[in-house]
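A protein chain is absent from this complex, but the other protein chains hold their places.
Here is subunit A:
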C-alpha cells in the first residue's frame, strides 16, 4: 500500500467512525492555499476539525505524536478561514485528532477529543 492509499483508507475509516458516533460530516479534504483539513464535521452544534493520522506500524512513533505545534498552528489558521468563509463564527469550535493504526485487525482507532 502506498502512502496515499494508507491515508485515504484511514480517512474513510475515520468518517465511518465519526458518523457512527452521530457526527454530521460537513466537508472532507477541504483545501485552500493554507493547506488541507481532513474532515470537518458537526457534533450537535459544535464545529469539529478532525486531523486523521494513519500508520501501519509503530516504528516511527505513535500517529498522534506527529501533530506537532507547527501543524496545530496551521490547522488553527485553516479553521479560522473555514469559519469565516462559511459564516460559522458564532459556533463552538473543537479540534480532534483521530489516530488510526492499521497493523491490528480490526484497525485500532483512538479519538483524541479537544486535542488542542
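The criterion applied here is as follows: a contact is a pair of C-beta atoms (placed from the backbone, for glycine too) under 8 Å apart; a residue touches a chain by one contact, two chains touch by 3 or more; residues count from 1.
Please note the rule applied: contacts and distances are computed from a predicted model.
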Its UniProt record identifies the chain omitted here, from "ABC-2 type transport system permease protein", "Carbon-monoxide dehydrogenase small subunit", "phosphoenolpyruvate--glycerone phosphotransferase" or "ATP-dependent protease", as "ATP-dependent protease"
Absent-chain contact - pick from A:9, A:74 or A:94: A:94
Note that subunit A touches the absent chain at residues 46, 76, 79-80, 83, 89-95, 114
